[in-house]
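Omission of a single protein chain aside, the complex is shown with its protein chains in their original locations.
Right after this comes subunit A.
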Amino acid sequence: MPDPDSQATPDPSPLRVLVDLNRCQAYAQCCYAAPAHFAIEGREALFYDPAPPAGMRAEIERARISCPVQAIRVEVPGQGLL
C-alpha cells in the first residue's frame, strides 16, 4: 500500500472503493482477490484501501465480484460504477 505520508506524486485518479462494513461478514474473499488492498485485521475487522491506483482495476473488480454479501462498491472516476 502506498505510504500516504510520503511526498511521491499521488495517482491522478485512483479508484473509489467503499465497503459497507455493516454488511461485511469478514468472509475475506476480497482479501484473496486483492490482497494489497483488502486485509482482515485481528479476528474479523476488514481494512480496505478506499483509493487504490487505477492500474489495480482488475484485482479490485475481482474483489468486488467475489464478495458474498455484495458489500463492495467501486467507482472509476469519469467512467462510473463498476
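Here, a contact is a pair of C-beta atoms (placed from the backbone, for glycine too) under 8 Å apart; a residue touches a chain by one contact, two chains touch by 3 or more; residues count from 1.
The definition used in the following text is that contacts and distances are computed from a predicted model.
J.: With one chain of the assembly withheld, which option in "Sarcosine oxidase subunit beta", "FAD-dependent oxidoreductase", "Branched-chain amino acid ABC transporter permease" or "Formate dehydrogenase major subunit" matches that chain's UniProt protein name?
T.: UniProt lists the chain that is not shown as "FAD-dependent oxidoreductase".
J.: What does the interface between subunit A and the hidden chain look like in terms of residue numbers?
T.: Those residues of subunit A that touch the unshown chain are 1, 3-5, 10, 14, 16-18, 20-22, 24-26, 41-45, 47, 49-51, 73-75, 80-81.
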